[in-house]
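This view holds just a subset of the chains, kept in their places.
Chain naming follows the written order as A, B and C, and within any one chain the residues start at number 1.
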Amino acid sequence: MLPNLKVENLSCVRSNKVVFENINFEVFPGENLEIIGSNGSGKTTLLRTILGLIKPEKGIINWLDENDKFNDFRTFECFYQGHQLGIKNLLTVYENLQLTHGAKGMDENKIYECLERVGLMHINELASNLSVGQRKRISIARWLVKNFKIYFIDEPFSALDDEATSMIEHLIQELNSKGCSFVITGHRPSQVKANRISI
Amino acid sequence: MGSPPLFYNWSSKIIPWLGLLTLLVLLIGLYWGLFLAPMDYKQGDVYRIIYIHVPSAILGESIFIFMAICGFINVIWRAKISGMLLKAAAPIGMSFTLLVLVTGSVWGKPTWGTWWVWDARLTSTLILFFIYAALIGLHSTIEDKTKADRAVSILSIVGVAIIPVIKKSVDWWQTLHQPSTFTITSSPSMSPDMYIPLLVCLIGFYLFFAYMLTLNLRNVVIERESSKNWVKHVMDQESK
Amino acid sequence: MFGSIFSWLNIILKRDLLIAFRKSSTYITPLVFFLIVVTFFPLALGPQESLLSSLAPGVIWIAALLASLLAVETIFSDDFRDGTLDEFFISLEPSFILVFAKVLIHWLITGLPILFASLIAAIVLYLPFESFIPMLLSLILGTSFMSLLGALGAALSLGRSAILSAIIVLPFSIPTLLMGTSVISSSLTNQDFSGFLMIMGAMLAIGIPLLCLLTVEALLLNYE
């Protein structure tokens, strides 16, 4: 089988400081990758470089589809959850889910279902009134609005309680079985079944 | 008067008498002004609008000052009752200010040949009207009523600065509008048979304000205390 | 293909309008600014009708221009800060559409209210009734162009280069101002004003694609 994403020799320099060097990995459909590193080691920078939000110093990022055709990453459906979750304070929980890019044309029941899965009950509450963990759950509910090919999740487990942690582990497993891959970061190895690299 | 039920009982007794007195003074003043007082040699009968125009202008300003004092007390001492007074007074003040604008425009057409000009007194009166409207609008948008009271109090304290501008506008900038005739320091330039009915009207308007304020305050008190026992008690009695 | 772009445009418009609606300052502040300017002039320059109505075109245009430049500074900054802009660049859709949607929203919450307020201003400043239509037409074209220009300025000043943004906005706002004023004052003296409108229309027609593309470039600068 061919990988969906193949990164070769990736290096990144920010303001004359090498953030990471010679990163190599492959992400196969339905498999996960966990990037482990301490604070400031460049995990966030790596994810953003792969997604084209930061220009790499050198290295190749290949996006391959089923027929071994090289593609621009834009033709892939990627989901990125960074430290900033992209949640609008002045929208309700429901609206925050409904009015995202992935969610176009999604019907009401599906939205309720997604929110229920992540345990968000007060769906008509403004997002500004939520706790930090509850905001993160909105973002997790977005994983479900449609099947993205690769999910890039920056520190999925931070600021969450044990219940939410195990919920995420189940979600990832479930999405893997549908052929979706996850690239996640963390400070220490998690329970998720994944290939691990450390930077 | 400090406690709501006490105020409620007290006001029930005073309201009829206050109403009667108001009616009496207003009738005398208006009849005197509109029918008995002599005609103005320049303007003819049109000038009689003055008997409504000037008292309502003075009321519109006084009520705002009253509200600002209430607001000040509310901000400094957090006295709940002052917040309620503020809320009760606002609609009355706004109505009087509207009356000034209307009577002024009606008066302006024959005397200045236009309904409206952008001069300092007229503009500042219009602004006073907007401030009233804003205070009322604001109060209704904030759900927590004590919070609403406080926000409105803050605004009314600042807002009161418009009053001297209205008062002084005719002295500071050349305008079409009449300069003051009523002053405390010097005797009026109007003849006494025009001036005294104006005074009576003014007293009548003040009484009317007191009457309306009491009525409004009763409503506000009932609304705020609607969960309390005494309100339920009163309601039961009144519906009987 | 096109269906997907439109449904995306739809989502952005809906979301940002909802937010603007909940945060009332977005549409109230420009209106208040407009009204302040318009009431200021008679007060500061005196209430003589002849002076006012001769200044009216200029005053209305200054007010409209300032008001429409007002909220534009923050057009991208919220999305940039909370990560929504990342989402746009990662999605499959062309970022061009995003910028266009943003400009459209900005116009809807500043330009459109100003259009209504300008009618009040026109009455207050004794502008003759025949000039209302030219005024509205020139305002529609002009404020849209200013929204476009402002968006580019905002994209540039996201990365803190405010001088650049000022340099872009300032020189282009003056021609717009002069052209818009000329439309109204020509109509006051019964002269032909279609030439000015045509130029404004042309500026807008070139501006929409060109400025949107430049704005995308400017936004990408923030992502290196």
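Please note the rule applied: contacts are C-beta pairs under 8 Å (C-beta built on N, C-alpha and C of every residue); 3 or more make two chains touch, one makes a residue touch a chain.
Worth saying up front: this structure is predicted, and the values here are computed from it rather than measured.
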item	value
Assembly formula [one copy per chain kind displayed, counts for the whole file]	A x2, B x1, C x2
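Rule of thumb we're sticking to: only the chains that are shown with their structure count from here on.
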item	value
Geometric centre distance via CA averages, chain C-chain B, whole Å	42
Whole-Å gap separating chain A and chain C, where each centre is the average of the chain's CA atoms	37
Inter-chain centre distance, chain A versus chain B - centres from mean C-alpha coordinates, in Å	62
Residues of chain B defined as touching chain C within the complex	117-120, 123
Contact set on chain C toward chain B in their complex	39, 42-43, 47, 124
Contact footprint of chain A on chain C as seen in their complex	4, 7-8, 10-11, 14-15, 18-19, 22-23, 81-84, 86-93, 223-224
